[in-house]
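All protein chains but one are shown at their positions in the complex.
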Amino acid sequence: MKLNRRATIPPWILIDPLLQNWLLEDLGRGDRTTQNLLVGKKKSGRGEWIAKEEGKIAGLPFAARIFRLLSLDTEFTPIASEGATCARGETIASLDGDLDALLMGERVALNLVMRLSGIATLASKYQEKIADLPAQLVDTRKTTPGLRIMEKYASQVGGAINHRMGLDDAVMIKDNHIKVAGSIEKAIATIRQRIPYPLTIEVETNTLEEVRAALDNGADIIMLDNMPLERMSQAVKLIRQSNKNDRVKIEASGNISLDTIRSVAETGVDYISTSAPITRSTWLDLSMNLNVAS
Amino acid sequence: MKLNRRATIPPWILIDPLLQNWLLEDLGRGDRTTQNLLVGKKKSGRGEWIAKEEGKIAGLPFAARIFRLLSLDTEFTPIASEGATCARGETIASLDGDLDALLMGERVALNLVMRLSGIATLASKYQEKIADLPAQLVDTRKTTPGLRIMEKYASQVGGAINHRMGLDDAVMIKDNHIKVAGSIEKAIATIRQRIPYPLTIEVETNTLEEVRAALDNGADIIMLDNMPLERMSQAVKLIRQSNKNDRVKIEASGNISLDTIRSVAETGVDYISTSAPITRSTWLDLSMNLNVAS
Amino acid sequence: MKLNRRATIPPWILIDPLLQNWLLEDLGRGDRTTQNLLVGKKKSGRGEWIAKEEGKIAGLPFAARIFRLLSLDTEFTPIASEGATCARGETIASLDGDLDALLMGERVALNLVMRLSGIATLASKYQEKIADLPAQLVDTRKTTPGLRIMEKYASQVGGAINHRMGLDDAVMIKDNHIKVAGSIEKAIATIRQRIPYPLTIEVETNTLEEVRAALDNGADIIMLDNMPLERMSQAVKLIRQSNKNDRVKIEASGNISLDTIRSVAETGVDYISTSAPITRSTWLDLSMNLNVAS
Amino acid sequence: MKLNRRATIPPWILIDPLLQNWLLEDLGRGDRTTQNLLVGKKKSGRGEWIAKEEGKIAGLPFAARIFRLLSLDTEFTPIASEGATCARGETIASLDGDLDALLMGERVALNLVMRLSGIATLASKYQEKIADLPAQLVDTRKTTPGLRIMEKYASQVGGAINHRMGLDDAVMIKDNHIKVAGSIEKAIATIRQRIPYPLTIEVETNTLEEVRAALDNGADIIMLDNMPLERMSQAVKLIRQSNKNDRVKIEASGNISLDTIRSVAETGVDYISTSAPITRSTWLDLSMNLNVAS
Amino acid sequence: MKLNRRATIPPWILIDPLLQNWLLEDLGRGDRTTQNLLVGKKKSGRGEWIAKEEGKIAGLPFAARIFRLLSLDTEFTPIASEGATCARGETIASLDGDLDALLMGERVALNLVMRLSGIATLASKYQEKIADLPAQLVDTRKTTPGLRIMEKYASQVGGAINHRMGLDDAVMIKDNHIKVAGSIEKAIATIRQRIPYPLTIEVETNTLEEVRAALDNGADIIMLDNMPLERMSQAVKLIRQSNKNDRVKIEASGNISLDTIRSVAETGVDYISTSAPITRSTWLDLSMNLNVAS
Partner (left out) sequence: MKLNRRATIPPWILIDPLLQNWLLEDLGRGDRTTQNLLVGKKKSGRGEWIAKEEGKIAGLPFAARIFRLLSLDTEFTPIASEGATCARGETIASLDGDLDALLMGERVALNLVMRLSGIATLASKYQEKIADLPAQLVDTRKTTPGLRIMEKYASQVGGAINHRMGLDDAVMIKDNHIKVAGSIEKAIATIRQRIPYPLTIEVETNTLEEVRAALDNGADIIMLDNMPLERMSQAVKLIRQSNKNDRVKIEASGNISLDTIRSVAETGVDYISTSAPITRSTWLDLSMNLNVAS
């Protein structure tokens, strides 16, 4: 059975520059409405964020940080836990503080949390299909440019395991790399001797011959890409029976849908990767109710 | 009838820093696979991008620029026009040049174009529902953090008109602003005298009384927010009959769907704003076929 | 009669990066004098800023922020209000805190406030000439590179209204654009359909024919550029009598001086734009008296 | 007699980031007029820059670079030499290339050159007053925030010598530093032992006692600050007659105007520093004539 | 026997910002000597880099890029291959091009290559001690702040394999992590379920009990930290005999010197990590001979 995992917030020193850029993207040369209405007058506001449809919430800690970057006197307090399923109409966070910060940060913070919650919601649907099987749901590098660290976080909130975060933290040998090298054997050998040694090497395979080559040449992860189910089962068997390496991990990839994921998991693979929770999800609808303090 | 518009590419001096950040996000400390396989050897590749589902293509000029930033010897040539509807299996672009640039830029470029094409595809579905009516589809500030200039571009490719690009290029007076000011009249008066004078002021209204107040106090744009259709028609009539200002623009907003957009357009509003093409679209599936040059 | 307006301070998240760059420009590799004298010893200082000539003060909130960025223990307290006219010898602000921050921030803060006060002072002279007329003074895009947000702020403190802040927040069709398009009609039509719809279009005109073309094709603002007074009066009449659009704004531009501005205003235009308060002003002389705390 | 000096252009690797920031300041989210008119169509233009008043030209190489950053196909060719005096109506540069680059870069490039030429023009007026005397005109750290490297360049074009560029390339001991140290002697001693040894130390003096203390303790430069002419002459004599140091440089500062500069120079000082060419100059009026290529 | 490896140059899009920062660090406000001597005159130079002591060369491709960033007309041509051992007096590169670029880039380029060559030289001495044994030399995270990507490159040129590049591309569980978790078992279990799944987990061990715990709980790499040789041998045996996992890698760490490295390698470990090539190396002395073209 799978453990109950909590997603990990990276250190703020990494995240703050992103949040600042996003605030500046929306502010441009300033908030013409709010700043010209208040003109320096301190007003405070109080409000809450409401879920307008059912779904899993992700990203509230980042929303809290966005308001903090705008004003140290403003508090955004998550009510829903990350990954909690909220009903339509449920209050997921409360806000209290400088009215101008609340108004200037609203759109950016909501946009982020709506996008992330949409991902977590769909990821959890995939994950639930295979919750009782050993196979784990994993994501891919198909993420919105500039948002990867966030979208992979949301994917984790939704129950997925992250795959590599970029081109640098693991090797993935695909058909073109094999063509350049001449064979899977040569590709693995050439790359293995040059990479930082703790990195793992994954090889994309389509046939059982390729699976065998990957296995024989020390691949750490073997991806069964777009294989029919029967071939996938054979590949899993081939790998498990090998004495060569009892630790090789098996990843299934390609054409994973809510309909197919369970049968893929039943082949006995360790990981099932799909971009769907990120590329096929829509935003979870949220809104902010705000009251000017009297 | 609406004119055939082409979307506008902002100057590269604005766009290049975004594209570079996105490449660096994916590269991290480098492409462990490609660079350790080629190790400085120059190989060239040739390939094409294929649409794996039907949809409208948006973003190819940005893809071309991404590859150019990686290598001056690499050419990405759009075959499909921006906004063209491509069939499943159709070739939408060809590539030719340094193999390492082609492999390192692939994911970022595809991610961007898949996201933008998904938006253009859904935007065009909304637009088509009202193509023969004077009302224009417009987008909102609900955009993915960091991607607004791109997503608004895709929205335009799909047939929408852009609404304001941020908090700075137009005023939008909402309920909280009105509460702070005391009335629509005071809110408009206070803000009008401080903003750059070419900027327009939009007021969000829910009732006919608010519509009248906005009209009487010189709003440039009146948003009819979440109004029932009948009230919306009355509001349009009220505004059109006014002698006060023959130029005020009317925007309908709230609960716009593919089912409702046409009846909203038929009330006679000028603009219908919805975030759906951006928040409800999924990515258009594309893939890259690449061959190592022999 | 014109309202008493206060200028608007943009959010610090926008302004801080500017102020930091300016401090770094002056510091270079460090303040060789102060830091090598104090070498980490905490000394405190107390002082005041004195106006050395009469003028309108602008920019003190930015000065306060500059010292804050250097030291959280340092307080710069404006005494003069923004826009107040100070006599020679008057104290306009007091300072209290870390001596090294006071000495390292002094030049940058004074440079900024002297420049901004010079602008506010000259702007207010132009504004006073037309204070009892409906015409409003506006600025232009002739601003010092890198300083626009500040100089436009000072212009506002001096009584002007800001014109557009850059190439992006309104359209300005000039002769070359008209040549490219073929006619004013085509230029407006081509641009109108592509811009974010809340943006306004201004057309520069030199003749009554051009005024009429701009009016007939829906320009939001008509600039009467370098027209003789008589022609300007005719243009104003032509526009006001039109039934086409009771909201078009009229801007006079070109050769505006303290001698001519009143007669231009008397033609009935709404706005008079001139770069003079920014390009023709000199710095207001200010100095800092500082005492090392015993 | 003074040599004919040419001002020095810093390496582009230093300057380009400034120019890019200034272009982005004006562009904001893009040039709504030009880019929505041309929409990717390549048009070319040809034109010239005209002096609209007499003055000394400074900054054309930077203007050329600005257009180059926007388009490699655009050529801005200076006709006037840096520092040349141009008559009203004279053509000072020609332009040829991409119309959109010409229109997008126009304002930024003109703003810069107008500001710099204004400085060069006024600096040269000060310089001419003392051209036949050994004293040299120098500038100060009173420069527009963010523009120092440019304004000091213009000052040099106008005939001045640059003073230190920031707080880091020379030491300047003022009254507060002396108070902290206890005496001029201690201030010099404390600082001398810690600074990079090639740096020079300047001491600000108001009395002959201070001059003597500075002289006796090894100041490299003695500033005679706001001294009456007679005292200044005595100070110069005192320094010149000293055997202590035949190399100490003497700088006069304070209340330098076009009326007073010559009599100050006649006291025999080496340098006369004044911020006037930068803080008291107005912009030299220039304009761009541009023709769309047929 | 170990393969002959070539070190990998990361893509320039990653490296250029570093090189630019380093040039700006040295330039500050400009090269007072060269730019004030040449003042825009184009002079060309030609020269060579000479090894002033014997050692292994590393970093020439970065030097070439540094000069290229300063001038497109300047060519730096490596003569020595990366990793080649050069004799004292040997020419390792030739230069040809703009004199000012050659003079402005000289120090930064030499500093980098001298530092990197010093590392490669010492790394190769360690590597040679174990060249005929299967154990591989690896580096650590003890690198000069800001220079890691370069120093790890030099380490590779010298014959080492890179260890992880930062805190993100592999897990390293040390004593404090174990204390927080309660046991090695819990630490591995907690972390394994949250990390991107291709990442490996290394556990630092001091005793055989810890080795066994790491082995039993699925560590991918077991570090034998500061163990006496005998215990290290026992640990290797324990791990190799285990049936649990035939793929676990063994790393020896702590007190590795040129004297001890061989006996450590003889215990049968796979990797020997030491910071010595980076923390104990001195710069390889190089100089530039340059001639002004007549």
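Order of writing sets the labels: A, B, C, D and E. Residues in every chain begin at 1.
In this section, a residue touches a chain if its C-beta (ideal position, glycine included) is under 8 Å from a C-beta of that chain, and two chains touch if they have at least 3 such contacts.
Please read these numbers as outputs of a predicted model, since none were measured by experiment.
Of the chains on view, those touched by the hidden chain across the whole complex are A, B, C, D, E. When you scan E:101, E:157 or E:171 for touch with the missing chain, the hit is E:171. Per the touch definition above, the residue from D:142, D:164 or D:280 contacting the chain not shown is D:164. In the full complex, chain A touches the omitted chain through residues 6, 8-11, 13-14, 149, 165-166, 169. One chain of the complex is left out; on chain D, the residues touching it are 2-3, 5-8, 136, 138, 156, 161-165, 168-170, 189, 193-200, 202, 220-221, 245-247, 249, 271. Chain C residues in contact with the hidden partner, per the touch definition given at the top, are 20, 23-24, 27, 29-31, 35-36, 39-40, 69-70, 100, 104.
The rule we apply is simple: only the chains that are shown with their structure count from here on.
The chains that touch chain A as well as chain E are B, C, D. Here the CA centre of chain C is 53 Å from the CA centre of chain E. Shared interface positions of chain E, i.e. residues touching 2 or more other chains, are given as 6, 8, 29, 165, 169.
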